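Of the protein chains in this complex, all but one are displayed in their positions.
Labels run A, B and C following the written order; every chain starts at residue 1.
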Amino acid sequence: MTTEFVTPTTGASNTSTRDMLSKVIDIEGNPYKRDFPLLANNPQISFLDSAATAQRPKSVLDAQRDFYERLNSNPLRGLYKLSVEATAAVDEVREKVAKFINADSPDDIVFTRNATESLNLMAKSLGGSILKPGDEVVITIMEHHSNLIPWQQVCRQTGAKLVYMYPDKEGFLSDEEIETKIGPKAKIVSVAQVSNVLGVENPVKKIGERAHQQGAYFIVDGAQSAPHMHVDVKDIGCDAFAFSGHKMFSPMGIGVLWARKNILEKMPPMLTGGEMIESVTEDDAVWAELPHKFEAGTQDAAGIVGLGAAVDYINSIGMDRMEAREHALVKYLAEQLSQLDFVRIFGPKDPAQHTAVVAFNVCGIHPHDVASILDASDVCIRAGHHCAMPLMTWMGVHSTCRASVAMYNDKKDIDQLISGLKKVWAVFNGDK
Amino acid sequence: MTTEFVTPTTGASNTSTRDMLSKVIDIEGNPYKRDFPLLANNPQISFLDSAATAQRPKSVLDAQRDFYERLNSNPLRGLYKLSVEATAAVDEVREKVAKFINADSPDDIVFTRNATESLNLMAKSLGGSILKPGDEVVITIMEHHSNLIPWQQVCRQTGAKLVYMYPDKEGFLSDEEIETKIGPKAKIVSVAQVSNVLGVENPVKKIGERAHQQGAYFIVDGAQSAPHMHVDVKDIGCDAFAFSGHKMFSPMGIGVLWARKNILEKMPPMLTGGEMIESVTEDDAVWAELPHKFEAGTQDAAGIVGLGAAVDYINSIGMDRMEAREHALVKYLAEQLSQLDFVRIFGPKDPAQHTAVVAFNVCGIHPHDVASILDASDVCIRAGHHCAMPLMTWMGVHSTCRASVAMYNDKKDIDQLISGLKKVWAVFNGDK
Amino acid sequence: MAINNIYSAALMEHNAHPDYKYQMDNPDYQHEGVNPSCGDDIVLSMDVEDGVIKEIAFTGSGCAVSQSSTDIMSDLLTDKTVDEAYDLCSLFLKMIRGEVTDDKVLAKLGEAAQLKDISHMPARVKCAELGWRTCMTIIDDQIRGKKTA
Partner (left out) sequence: MAINNIYSAALMEHNAHPDYKYQMDNPDYQHEGVNPSCGDDIVLSMDVEDGVIKEIAFTGSGCAVSQSSTDIMSDLLTDKTVDEAYDLCSLFLKMIRGEVTDDKVLAKLGEAAQLKDISHMPARVKCAELGWRTCMTIIDDQIRGKKTA
């Protein structure tokens, strides 16, 4: 991600590379589905809900199981071989994850349960210790609840004010909005790199520059970006980056928080207990070094090893190739949807501006009915508020349908959705 | 656990039943090891570190994997079959776990990452909202850091005082100590049911009665009891009970908190974000019903399903039988250790009073050296402070060795430890 | 069960043309029921005379299942006594949860018995129940006055 912004108003980076690559991608062919047992065993299923949670390749399931069958033991402090190897396995993944997002040091990678916990840690631990009455925390109206409620809570506790940036109708944040909302009172700016509803990529570099100019910390919720694009925390210029393993092919139960060392160092731990201390007396405790300070209690070492295998899997395919394929898929998805005159798409009009996600509604039909009827055609999509209620309110809807792709999808999956939607329409309105 | 205390000073319940059963147990035979792939594949290993983390049976690993291969999807709010089935699978485990500890309702079972998180939730959420300057929180000196530092922290924040109960030299809490320390200022009493170092079972029923007499909440850290004995939260009479799956054959990354509904209802959530709300506006949020209020973000559904399989595995053997076997094993372990004149055992003198755990030191030899040399004989024990530094200080040692058993151990494992210890002694002192 | 069974022509008809979906003037009783899993709501209104439901109507928004189920219910309960209505609602909930499956017993529910298959669709059970639960709440809390008693 060294390319500069091509279209500053959209914030999408390396758009042109992606477009170029996506033209040579064959979305009819699918060399990946066979790597994913659930998809391979259920060829009838069109799984278009990867934005909620991805499927996991065999290599990840094998790695997790192998841990239990070969190394299983409590990683920290053990002196016997199993435990030493388990510790080494966890350390190795920390290095892999650091490289994956181009972080300087594995010590600044904290394993959490999910992006939600990572963001709570930032809100409670950083927010809770620096915010004062009159300060501002700036987010966007398109945040997932996990990057919204924690800030609501900490603002309430500290007397800081929560300020929302609003995009235009297509979901793009304007320079003006960024400059107006991130002012001198801003102490923390926290923004999703990719919206889990609109599918837009936010101009995080620009937001980060503005935040830093104003002396604010800049946090990026990467739950929907890390699975789909090269993430380079240095290039983004953020101070913290949060994401979930389960959305990028790893087992459930593992999330990541990266933050700059000096920030992590001054943040108090959120959870305390075993494994996160250097010493404890009856009255006092001294915290362990990074990253252990933030990892209280026995960690999910097998899940961490699974996350490492997920990173390996992505690297073995190549993020460029994955991104290009997903870009081709989501473009096809958005294009096909927009040809149905009874479907209304949310977010960017340009299909190429959607990252992996397209939210839509079928005119006059409740999204839950759409999803239920699609299920009868073995099409899996999500319907609801997508943990983004304030965005729904701002969009003037109660809920939407959402289809999302990963690189294991293909043209057939999308065609199955489209013909399923025609059936939905027919059920409600008679055949055309 | 309907038997009354047999020996009130020790607090061990159903001792006589256990003793009776343990006499008919054949610890030379081992019908269980083959269920555990790591142990079956490594017959040379004597794994005596189950108190840190247990091994997992094939059925648990299969259940976890099966989830990923058959049902994998985000459990909540999905309308398609996969997601509906995943939701049902998680709900079913909640019921199983409720039954496992004899809780009234699955809605009062909160899934966490581990016992540490469960205890943090109680300390922050209950402690943080009720404690006032001058109040007292009562724990014992033998608590694991996970049931100690969170209380230290919340006492510091609220101005409450942390009060320690001290046992006698063998590790038994006297009635007098309980009555003296749990006084009218006590608002919360939180105690390990079984010490992870001394192996004693604390008189939790008695402590609970005293706590309730004084109007305090009573919390039990069951990390070392749930894997080894029938837990009946009603019989114990506690208000909350915390434990970790990974110490009772389940995958890592899953813990449990049970608490009385009326307490959970008034506790604010600790983590906020997706899946734990009923509604969110720009300025406010309404929490979801129990237990979801406490489960922010995507949960480790596969791990939960694994925990369910672990409960099934335990039930298939029968907790009575497991407990009796472990009792026979730990008795043999403590007896054999006490026959080595260069070994000093901590905790109860009576081998029968140890629950699964025996801590010891080899005279003049650092525990880390002991563990390293034992490792050469494929014996896995733990050496260190066992996340119980204040207890170490109170015991007047820096660290100890610790051997712990689970029902998959056998006589051979213990004999291997004993002959390993003789080697350790020989390395340092020449052959006898 | 094929999901399309649920989205039958009859159901679709109730959804498209709900006879009982309108705002009643000054109803004797009114209550808003919310489906927590989606946030949809049904505001049910009722006039009762001498223990008999004289008029029943609803507003609110929701999926086809909740809308048509409520419309079917309204049709069924009109002119029933409050006690009969309450029993029918109970029976409906039992059917939807799969606790009563005997078609002979379910015949009492008339057209509503066609919603039986929803018991196999856990994600939609709450939709089908919404109107009926709301009705029971009105009877419990407002008519029989359990809450104020």
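Rule of thumb we're sticking to: a residue touches a chain if its C-beta (ideal position, glycine included) is under 8 Å from a C-beta of that chain, and two chains touch if they have at least 3 such contacts.
Model, not experiment: these values are computed from the prediction.
The chain we do not see here touches A, B in the full complex. Residue-wise, the contact with the chain that is not shown comes from A:V84, picked out of A:I25, A:A40 or A:V84.
In the complete complex, the residue from B:I25, B:I263, B:I317 or B:V427 that touches the missing chain is B:V427.
With the whole complex as reference, residues 77-79, 83-84, 87-88, 278-279, 288-289 of chain A touch the missing chain. Counting over the whole complex, chain B has residues 365-366, 368-369, 372-373, 375-376, 384-385, 398-399, 427-428 touching the chain that is not drawn.
What we mean here is this: only the chains that are shown with their structure count from here on.
Chain C has its Cα centroid 40 Å from the Cα centroid of chain A.
With centres taken as mean Cα positions, chain C sits 48 Å from chain B. Between chain A and chain B, the centres computed from C-alpha atoms are 34 Å apart. Shared interface positions of chain C, i.e. residues touching 2 or more other chains, are given as 39, 121, 123-124.
Multi-chain contact residues of chain B (touching two or more other chains) are listed as 77-79, 83, 279.
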